[in-house]
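Questions regarding the structure given below will be posed in turn.
The complex appears here minus one protein chain, its other protein chains still in place.
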Amino acid sequence: MALTLKHLFAVIMLSGAFSLVSAMLFVVMDAVDVAFTEAAVGAGVSTVLMLATMALTVRVQKETKKPILLPLVVVCLVGVLLIYGTLDMPNFGAFDSPAQAHLGSTYLNITYKDMGIPNVVTGILASYRGYDTLGETVVVLTAGLGVILLLSGLKGRKDKE
Amino acid sequence: MKHHLILKVITKFMVGVIVLFGLYVQFHGDYSPGGGFQAGVIIAAAFILYGIVMGLENVQKVMPIWFAQKAAALGVLVYALTGVFSIIFGFEFLNYHAISPEHPKHGQHYGIILVELGVGITVTFVMIAIYYSFAGRTPRLDDKEW
Amino acid sequence: MDSNLNFIFGHLPYWLFIILMLSGLFIVVSRGNLIKKIVGLNIFQTSVFMFYISIGKMKGGTAPILLDKSANNSAVIYSNPLPHVLILTAIVVGIATTALGLALIIKIREEYDSVEEDDIQKMDQKDLMKYNKKNVLETNS
Partner (left out) sequence: MFYVATISIVISFIMVLIRLFLGPTLYDRVLALNAFGTLAVLMISIVGFLFGRPDFLDIALLYALLNFIGTIAILKFFRYKEIGDKKALSRKKAQ
């Protein structure tokens, strides 16, 4: 729907609704922590950031004269390839899929013995994959630094003239 | 936003509740869904709400720009120092057994709480700093499409 | 016949996520407005997250927060916690990088006075032609 709407207000509101729906889908698929994150991000921050961008840029999309056929062909081709890739996969929710076999069940068994906390996701996040999380934190910090540097009032081309 | 009395009163009440909930998510994350990443976003959302309703000037009295920008780095420092701590006591980097070697289970628990605290601090202040950068900017060009 | 039906229903969630992903990709490729491109990227990103989570789902499973505190009891089935960990961090990194993209859009708007891809390309071409002409004049003289 983001395709046809000209007014960017409506696009931003619909993306907020999409975030809500995806959070509910995560709850249904047992990923409670992920749903929590998506809920916090989608409800609290992302709408405000999009609106702030709109306040500094434009509100209405201009008419595009882009050809629509070539993107459609490319997208369909990618879709066919991806669906062909899923044909080998085990069914949704299967017990014997390779993803479930080794690491996940091991973590489920050893987390309580090692740390004594019931939330396995937190245990893996902070302890077993601690390096990974350190890297992710640094990425968040770097992105924040980039935003601060970009928007901290350095002069642009127009002001120099 | 000078005349919106109801919004102001409700905001003053809700900011405290949201921050409290964020702290619950932060420190109860081992037992229920939650953790540093979520708590950071929630606490930042409280400040964003205050900034929207009360004005940017007032929220920057509570949380100055320089503090938000510098505290963002503090969280990564807490995280990394937890790792360095275990190196000093002769364990691997980020091996939380170093915190209490006779009770490895307790050591792991304390380590997880420390690390989540570092993540939470970073995410909170990065989100607040991003909001300040976006909101504290005057549109330099007038928009013709209003 | 029955196995065919089983196959189709077992793979339908994956296909739905792929179609959602393609709609995000289509928005990114075919729309000129940069803010809309970011929204499309968000849709793309979220559908990839859904795909990851759907791989970790187990039929009849429940969320990986242990119910009774004793380890390795096989009475309760838990879903795979590993994709959850990967995606949980990716969402927060995703919002931070989205903010970075939006900041870039603001700078582009201040430089070019437009957020439409067509206008920006036209302006770039004009600049390039001016630059080339100047260079040619300098080398001739």
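Going in written order, the chains are labelled A, B and C, and every chain counts its residues from 1.
Following the convention adopted for this analysis, a residue touches a chain if its C-beta (ideal position, glycine included) is under 8 Å from a C-beta of that chain, and two chains touch if they have at least 3 such contacts.
What you see is a predicted model, and the numbers here were worked out from it, not measured in a lab.
The absent chain, not drawn in this view, touches the displayed chains A, B, C throughout the complex. The residue touching the chain not shown here, chosen from B:F37, B:Y79 or B:F134, is B:F134.
Touching the missing chain, out of C:I18, C:L34, C:M50 or C:A63, is residue C:A63. Set against the missing chain, the residues A:L51, A:V78, A:L103 or A:V139 yield one that touches it, A:L51. In the full complex, chain A touches the omitted chain through residues 1, 9-10, 12-14, 16-17, 20, 23-24, 27-28, 32, 35-36, 39-40, 43-44, 47-48, 51-52, 54-55.
Where chain B meets the missing chain, the touching residues are 1, 7, 14, 17-18, 21, 25, 32-34, 42, 45, 48-49, 51-53, 55-57, 134-139, 146. Touching the omitted chain from chain C are residues 62-63, 65.
Just so it is clear, only the chains that are shown with their structure count from here on.
Put simply, the chain closest to the centre of the protein, by Cα centroids, is A.
Between the chain pairs A-C and A-B, more C-beta pairs are in contact across A-C. Per-chain Cα centroids separate chain B from chain C by 25 Å. For chain C, the set of residues that touch two or more other chains comprises 63, 65, 88-89, 91-92, 95-96, 99, 102-103, 106, 109-110.
Under the contact definition stated at the top, the residues of chain A that touch 2 or more other chains are 32-33, 37, 41, 45, 49, 52-53, 56-58, 118-119, 121, 125, 133, 140, 143-144, 147, 150-151, 158.
The residues of chain A lying in touch with chain C in their complex are 2-3, 8, 11-12, 15, 18-19, 22, 25-26, 29-34, 37-38, 41, 45-46, 49-50, 52-54, 56-58, 61-62, 64-66, 68, 71-72, 74-76, 78-79, 82-83, 86-87, 89-95, 97, 99-100, 103-105, 107-113, 118-121, 124-125, 129, 132-133, 136, 139-140, 143-144, 146-147, 150-151, 156-158. Of all residues in chain B, only 31-33, 35, 37, 40-41, 123, 126, 130, 133-134, 137, 140-141 touch chain C in the complex they form. Chain B makes touch with chain A in their complex at residues 25, 29-35, 37-38, 41-42, 44-45, 48, 52, 69, 72-73, 75-76, 79-80, 83, 93-94, 96, 104-106, 108-109, 111-112, 115-116, 118-119, 122-123, 125-127, 129-131, 133-135, 137, 139-140, 143, 145-146.
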